[in-house]
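One structure, as structure tokens, below. Some questions next.
Every protein chain but one is kept in place in this view of the complex.
Labels run A, B and C following the written order; every chain starts at residue 1.
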């Protein structure tokens, strides 16, 4: 990406893909705002909210997979309390995703 | 909003509240885009995605409640096939929300 | 079903279908218990839990649809505070389903 890459968090390989998806998600959020502003039909707005939620979920699952493949694997190899902490952190993030 | 209000879909009473929430949701989406762009820590990004998903869910449940209170109640009173259709439409929207 | 039907809650027409599905769900729960008892592979157990969750969700969405079609429609027609209460009750149930 840049001539002097700074330390990254492992998902950099797909960064452009994530940025494009998140750009689209921003556009979807803006579209829902407009639908409410224009008094569009409630059920159509709900359909767009479900689509946006699914798109967000897909980004989250992708980031989580990248995180397991890189940070968690690295921490597991390094071992020690830092590894336990990384696993706990990942489990907590999974719990928030499942519950949200 | 406008001097000659057009026919609306029932959630108009809280329209300003929804618009404000959706503005905030747009900002959250933009913030997540920036976090990825700045290579922030994956788990922190996932936390923000869970928060955004919860905010969206809250908007959806509010809109659905408004929809049941107005369109569905009106259709039930009018009766006939239109009432059945409104219920089916609402059930389908609920299914998409539960599954998304 | 019976010569002197008692007052029911509207989903009676599909009662046999629900009972059969719930019987199967009970069997799935028993199967998951056995998998843990036999130390089966964690991922396989998780797959069965996801299947059971989906089966439960399907029952819940079916019951909710029946409820909207009968109790909520009847209450809407009757009107008054009881109608508002039925809608609130349904919205709360939907919220619990979406969040669970």
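In this section, a contact is a pair of C-beta atoms (placed from the backbone, for glycine too) under 8 Å apart; a residue touches a chain by one contact, two chains touch by 3 or more.
Predicted model only: the values in this text are computed from it and were never measured.
Participant: If the full complex is used, which shown chains touch the chain that is missing here?
Facilitator: Its contacts among the visible chains are A, C.
Participant: In the complete complex, the non-displayed chain touches which residues of chain A?
Facilitator: 57, 60-61, 64-65, 68-69, 72-73, 76-77, 79, 83-84, 87-88, 90-91, 94-95, 97-99
Participant: Quickly run down the residues of chain C that touch the omitted chain.
Facilitator: Touch with the absent chain occurs at residues 6-12, 15, 18-19, 22-23, 25-26, 29-30, 32-33, 36-37, 39-43, 45-47, 49-54, 56-57, 59-60, 63-64, 66-67, 71, 89-90, 93, 96-97, 99-100.
We take it that only the chains that are shown with their structure count from here on.
Participant: So with touch defined the way it is at the top, what topology do the chains form here? Options are line, ring, star, complete, other.
Facilitator: The chain contacts form an open line.
Participant: Suppose each chain is reduced to the average of its Cα coordinates; what separation in Å results between chain B and chain C?
Facilitator: A distance of 24 Å separates the two centres.
Participant: Where the centres are mean C-alpha positions, what is the separation of chain A from chain B, in Å?
Facilitator: Averaging C-alpha atoms per chain gives centres 20 Å apart.
Participant: When the centre of a chain is set as the mean of its C-alpha atoms, what distance in Å lies between chain A and chain C?
Facilitator: 31
Participant: For chain B, write out the residues touching at least two other chains, lowest number first.
Facilitator: If we look for residues of chain B contacting two or more partner chains, we find 57, 60, 64, 90, 97, 99.
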